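Of the protein chains in this complex, all but one are displayed in their positions.
Just so it is clear, A, B and C label the chains in written order, and each chain counts residues from 1 on its own.
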Amino acid sequence: MSAPRHQPSDEPVYRESAPVVRVSALRGGHCRLRLGAPSIAASIRPGQFVNVGPPGDSTLLRRPFGVYQTLDRTDIELLFKVVGKGTAALAEVSPGDELDIIGPLGNGFDLSEDFAETAVLVAGGFGVAPLYALAQALREKGSQTYLFVGTEEDVPVETSDSSMQLSFVDPDVKITLTDFEELGAVARVASMRHRPGFFHGLASELLERFLHHAGSGCNARVYACGPWAMLKRTAGIAAEYNLTCEVLLEERMGCGIGACMSCAVRLKGENGEPVYARACVEGPVFDAAIVDWDAK
Amino acid sequence: MSAPRHQPSDEPVYRESAPVVRVSALRGGHCRLRLGAPSIAASIRPGQFVNVGPPGDSTLLRRPFGVYQTLDRTDIELLFKVVGKGTAALAEVSPGDELDIIGPLGNGFDLSEDFAETAVLVAGGFGVAPLYALAQALREKGSQTYLFVGTEEDVPVETSDSSMQLSFVDPDVKITLTDFEELGAVARVASMRHRPGFFHGLASELLERFLHHAGSGCNARVYACGPWAMLKRTAGIAAEYNLTCEVLLEERMGCGIGACMSCAVRLKGENGEPVYARACVEGPVFDAAIVDWDAK
Amino acid sequence: MKPSLRTTIAGIEMVNPLMMSSGTFGFGEDFTRFSDFDNAQVGAIVLKGTTLKPRLGNPPPRIAETPAGVLNSIGLQNPGVEAVVTEILPRLAESGLQTPLVANIAGETVDEFAELATRFSQATNLAAIEVNISCPNVRHGDLDFGAEPRPASEVIAAVRSAPHLPLIAKLTPNTARTVDVARACVDAGADALSLINTLTGMVIDLSSRRPLLGNKTGGLSGPAIKPVAVAKVHQVFDAGGHLVPLVGMGGISNGDDAYEFILAGAAAVGVGTVLFYNHRAPREISAGLAAHLERAGFRRLSDAVGAAHSKKHWRKGSDETT
Partner (left out) sequence: MKPSLRTTIAGIEMVNPLMMSSGTFGFGEDFTRFSDFDNAQVGAIVLKGTTLKPRLGNPPPRIAETPAGVLNSIGLQNPGVEAVVTEILPRLAESGLQTPLVANIAGETVDEFAELATRFSQATNLAAIEVNISCPNVRHGDLDFGAEPRPASEVIAAVRSAPHLPLIAKLTPNTARTVDVARACVDAGADALSLINTLTGMVIDLSSRRPLLGNKTGGLSGPAIKPVAVAKVHQVFDAGGHLVPLVGMGGISNGDDAYEFILAGAAAVGVGTVLFYNHRAPREISAGLAAHLERAGFRRLSDAVGAAHSKKHWRKGSDETT
């Protein structure tokens, strides 16, 4: 992945009137939403997103969401947190309602080649949502996957206690994300509050400990999604260890398909001059090495 | 009733979170809506109105509606036609939903004194809605009530064939409004289209025939609600026969309680100069003799 | 400790910074028909725009709904200054009302504005005069008095020369020269600025194919115009509006909106169109505002005023760039 081309994308985008198949409220205002969207489900790749029109008249713009997973090749599942008007309206839908969605949008994670044997996923809060589909893909590729989630609030997906011991943390750090552990991934949750079973600190510190422990021979690839400060730290650590790192950036969007230049992400340009790339076409996944981390 | 005073009204207005008790869709996009609103139901008089906040975010302003009838002294029933955004949203409510309503608003029909033995009600389409409560009150006062409804579309309330013969129309003009006939009122429906059972012509022509037939001794009082042109004709006929006529005028409203001057109705002022009265305080019922019928 | 909402601007002492906007609150005698509404809940009441002679107003329809907004063309229907000063204000005084009252005046000439101010100065229960140089009904040649600095300044200077009462100049958003007009008003003696009045707009009725309002155009208010109003308040504050208090208004419907205007630079806020669909808005807005202040750690409202600005000095309107 290198600096963006600013060319129109030619990947087809579908609009679907997607019936709500299931809505489940999770802890901390999180919500899991399963939608029937066969054209999108059949073509979406990890790290790509959909743009959902909230029901009712209280919003104009669509809301972008990563896809947690595709199910039965016909449905997609979103995992989101209620933060404002649009997500509040989405959390209120009932099975049978239809949502107007478009997708797949964006570039997605780079899974084309030279994937590493070890993959480390770093997430902040519900930044974990777009990483599950990635973890599934990585399992198919045979990578050993680690996931470090940092959150001050409730963990957005179901957790359990892992029986697996990890050499780079205390044995009592054992809260894991059930979905991910079932995939064979090793997951741990970090929190700045003292909470039993949690790692006390930042998710990026878990990454650092892991890499330190793995040593210089480790050919891991790092993937991250979450708040800017967390991504910046994660990118810094990956760079220190000379590892490729891909970050999924959440930018505010207008059209979602490349026409309006709303979703600008500042990258370090070829000759050091900054350029703005579109998160909805050249992103939302960017090579952390070319993102201008001083932009925010 | 004389020219308005432009004084603040001191009648209390209640705001209620009114649960929907029943919604029934009628022919022609009409809808009957029963709401639990005890404070309003206990105090509202015929010709007064309520101001209803449509559900959802698609409208800002409340919508004014006459009250078809009060039920059990705790509920009110509205009868309305879907014409735009607000009424469309109202037609979609379900029992148990709550609507934000305020009332009673406006002056109402003059039932305080010198009511006549004979009352003639003239309505255009769903202008019949605010007249049922009036017909109920007139029955209590012992008046014989006639109702003439003009409509090109579906009749907004249930109709049946009346067996009662009327001397001033052909015997095959017999479509009556069931609710009204049950009150002992004589009702007939006029239409400009040829329709069996209907009077072919305008509702005001029915009024004219009735008055002509009754002769000059008739001390009827006329009440009307409907489109401007119909009210103007009705007012003209009443004036010709020297009868008091009250009209319920539907003006677009802002606040509904007298503060904004949005709901202006042009009246003939004392010295011939026009004045604007507020339909929400000095109206919506006006003495037809002081309305400036050339204003529209 | 709960932050205090007490506010004094231009000498008007208010229990909270919520001023009921002119034209949306009559003469303060209507909303009290609601058993759960009390004029004592509000910071101040700005009376309906008043002219020298009684004014008939515009032909109906006078109101239309637009996306997230309301268009009105009342045309300043009012009983004239004589009736307000000799009947309405005394009636309000007798009722024992303690809420500060602000007259809103609209003249057709500079002299009329001055005369209106003189007449209102005779009232004993007025806290201030708001000078409506922004009513789209009353024009100075082709433009509003408030569209250009010169006529705006002439009006304020003329009104200033009338006796004592504090003056608030009410600005129009329908001009590119808001900052210049604001400065001209302050230089001419305005003690506060209120902004914004309505944006000029039109709705066409598709069945009659004619403008829906009797007067064709009207003034747009309500949530739709909030971003325009916030930008104007921010811009005027930045350009020196912090030297006099600003009353921010335009689409405020809850505590969030009021807080947004305060951060932008408003020392008090106007509450208008929302009253038409929620008479409880004043209570909800002051509660919401207090909660914001508390959460953000502001002890007094005044500490939050203009908090969205980095620096506070007169600057050339460079903040208008987008």
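Going forward, contacts are C-beta pairs under 8 Å (C-beta built on N, C-alpha and C of every residue); 3 or more make two chains touch, one makes a residue touch a chain.
Please read all numbers here as calculations on a predicted model, not as lab measurements.
The chain not displayed here makes contact, within the full complex, with A, C. The chain not shown here is touched by just one of C:Ala68, C:Val102 or C:Val247, and that residue is C:Ala68. Note on the undisplayed chain: of the listed residues C:Leu171, C:Ala231, C:Leu246 or C:Leu301, the one touching it is C:Ala231. Seen across the whole complex, the unshown chain contacts subunit A at 6, 8-15, 53, 59-62, 102, 251-266, 274-276, 295. By the touch criterion stated above, the residues of subunit C touching the omitted chain are 58, 66-69, 71-73, 75, 136-137, 139, 142-144, 147-148, 172, 174-177, 198-204, 206, 209-211, 213, 215-220, 222-228, 230-231, 234-235, 251, 256, 259-260, 263-264, 292, 296, 307-308, 316-317, 319-322.
Everything that follows uses one rule, which is that only the chains that are shown with their structure count from here on.
Taking the mean of all protein C-alpha atoms as the reference point, the chain centroid lying nearest to it belongs to C.
Centres computed as Cα averages put subunit A at a distance of 59 Å from subunit B.
Annotation: 37 Å between the Cα-based centres of subunit B and subunit C.
Taking each chain's centre as the average of its CA atoms, subunit A and subunit C sit 47 Å apart.
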